[in-house]
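In what follows, a structure is listed as structure tokens, so that the remarks can point back to it.
With one protein chain held back, the other chains of the complex are shown just where they sit.
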Amino acid sequence: MVVNILVGLGVALFGFVLQTAMGGINRKIVARVQKRIGPKWYQEFIDIFKLFSKRSVSHGWIFDFGVIMALGGIIATAMFMPVTANIIAFEGYDNFFIFVYLLAVGMLGMAMSASGSGNPLASIGVMRALTTMLAYEVPFMIVVMTIIKLTGGTSSVSEIAAFQQIAGNNWFIIALPLGGIVAIISLMGMLGKKPFETYIAPAEIASGPMVEYGGKQLGMLFVMHEITVFIEVSLFIHLFLGGAATLGVYLLKYFLVYTALNLISSVYARFKIDQVVVFFYKWPLFMAVTQAIIAIYLGWVI
Amino acid sequence: MKSTKFSPMTQEQIDKKWWEIGNYFRRNSLWMLMYCTGCCAIELPPAMTSAYDMERLGMGPMATPRQADVLLVTGYLSLKTLRRLIYTYEQMSEPKYVVGFGSCTINGGIYHDSHAVINKLDQYIPVDVYVAGCMPNTEAVMNGFTDLMGMIKNKTARGWLDYKERNDWYKKNQLDSLGEVLVHDEFHE
Partner (left out) sequence: MNFASIEMILMITLASGVLAYLIGKLNAKLGSIVTILVSMYVTIAVIYFGYNGELVITTEYLPLVTFKVTNIGLFFASTVTFVFAMVSFFNPFFIDKYKFKALYSMLYIFSLVGILGVFFTDNFMTLFVFFEFTVWSSMFLIPMGKSTKSTTLYFAMSTIGSFALLYAIFLMRSQSGSFDIDQGLAMVSGAKATWTYILLSVAAFAKLGAFPLHLWLPKVLGDAPDPVTAVFSGGLEKLGAFVAVMGLVRLAPVSFNIGAIDMDFARYVIAFIGSITIIIGTLMAIRQDDAKKLLAYSSMSNGGYIIVALTIGNGIAISGALYHVLAHAIASAAAFLAIAAVARKTNTTKMSELGGMIHNMPITYMVYLIAIISMAGIPPMGGFISKWMIFQAVINKGLPIIAIGVFFGSIGSFLYVFRPLAALFLGQQLPEYKHLKEAPFFMVLPMIILSGLIIYTGVLPNYILGKINEIVVDLGATAVTITEYTITGFNGTIHPALISGMFGVGVFVAFLIFITFKKSKKVTLMDTYTAGEFIYTEELLHYSVDFYAPLERLYEKYIHIMEKTYDSIRNKIAEVGHFFKYYFFTNKPEVSVFWIVIIVSLLLWGESLW
């Protein structure tokens, strides 16, 4: 048990290091897209450690407690995440719904802490984040439901990945093309990439939920954000891109997915919040349901 | 003969060591809060975008004073703005630095004889680096930033400590010019 917990914490740490490095590399790539030189690849590490070295302000116990709960919830979620087929802390317990809902604990902690700061912009940011969540989560879950149904009924993330590696089965992004598109769009929403960046919106609501954070609290939220991105991108890799047999393949897939999303995001402007909702409930939901019906009832799977 | 055994560092030395490590991170990741009061602000877009790309120095714009490390005062400050600038400066989390842009923050510049504009910014809040010029070149702005980084490295960017130590003096100057820092007008009961 102790070993498992250590492996789990290791996965969380790995996720943090990986995503922080990827974040830095991607800042560099986006800079190149914009004809800039861009920061050092380890810039994100510097940012986070700098935040930890600063003296922050606190708006009362709920402000601190929420941050702890946020990071704790996300670390707990990451502990269940399989990296490759072999690197997994709690085998058999990597249920898809754990990721969706345990992630929500972290989000709730952050939302609570942000509202506890007493800043209206933070509450507006939380409102937008939750509304965006309502938008992207439903189409995504319908697609995942299709996947669970197609794998013969397993919601274990690593087993879904293993299912796609069996000869004769395509990756689900190919097997379910409509669903794949929906998943990519939803992933953009999950990661808060443009055009779904409504809840951060620095120029509009002063970075939303994070408006009152500085110093170590902001640093912890950054760590939380990095691990969240790791969880979400990993989920996408395992559910749609056939998982990873070795660490190298995993890193490659991770890099490709995250970079592709960043490149898409770097050429878009921001939606308004109601546009986000209307958008997701128009095409992605329609496509997700169509995909579910033709895959489950008609059995048309590539 | 001197003993070679490990001599534990005092708490002070440990703190100093940590501070130096912290300084490395701080100077390589300066997040700015742009208080765009005057025309010098126009120098920031080229500094940020592909022409000069300050992100390669680890700098970037931030939305709120809580998150920011360095406050950029880009131009003249009227009395109304000064109040808000002081309020904003006090909200920043420590350590914090201030960069004053243009001659307006140094001596009032072309507004030196205006009744509504202050002349010397460092009377009211501590300024670590001035970038002179009316308005300064973008090269000068970038140079100012690298200067600030050097100062952080040499531990000479001590403005925020000075503001704590000589708080009475700063407060007195502020009150002399403003009457009071807080405002009560028709919007505030």
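In this document, chain identifiers A and B correspond to the written order of the chains, with residue numbering beginning at 1 in each.
Just so we're on the same page, a contact is a pair of C-beta atoms (placed from the backbone, for glycine too) under 8 Å apart; a residue touches a chain by one contact, two chains touch by 3 or more.
Values in this document were obtained by computation on a predicted structure and should not be read as measured data.
**Student:** Out of A:V30, A:I62, A:V249 or A:I264, point to the residue that touches the absent chain in the complete complex.
**Tutor:** Hidden-chain contact among the options goes to A:I62.
**Student:** By the contact criterion defined above, which parts of subunit B meet the unshown chain? Give residue numbers in ascending order.
**Tutor:** Those residues of subunit B that touch the unshown chain are 35, 64-66, 83-85, 87-88, 91, 93, 182-184, 188-189.
**Student:** Residue-wise, where is subunit A in contact with the chain that is not depicted?
**Tutor:** With respect to the unshown chain, the touching residues of subunit A are 5, 8-9, 12, 52-62, 64, 67-77, 79-80, 90, 92-93, 95, 97-98, 101-102, 104-105, 107-108, 111-112, 115-121, 123-124, 126-128, 130-131, 133-134, 137-138, 141-142, 145-146, 148-149, 153-156, 159, 206, 211-212, 215-217, 219-220, 223, 272-274, 277-278, 285, 288-289, 292-293, 296-297.
The definition used in the following text is that only the chains that are shown with their structure count from here on.
**Student:** How many angstrom between the C-alpha centroids of subunit B and subunit A?
**Tutor:** 35
**Student:** Would you mind writing out the residues of subunit A in touch with subunit B in their complex?
**Tutor:** 27, 31, 34-40, 43, 46-47, 49-50, 53-57, 202-203, 206-207, 210-215, 218
**Student:** For the complex, which residues does subunit B have touching subunit A?
**Tutor:** 18, 21-22, 25-26, 28-29, 31, 49-50, 53, 55-58, 61-69, 91-95
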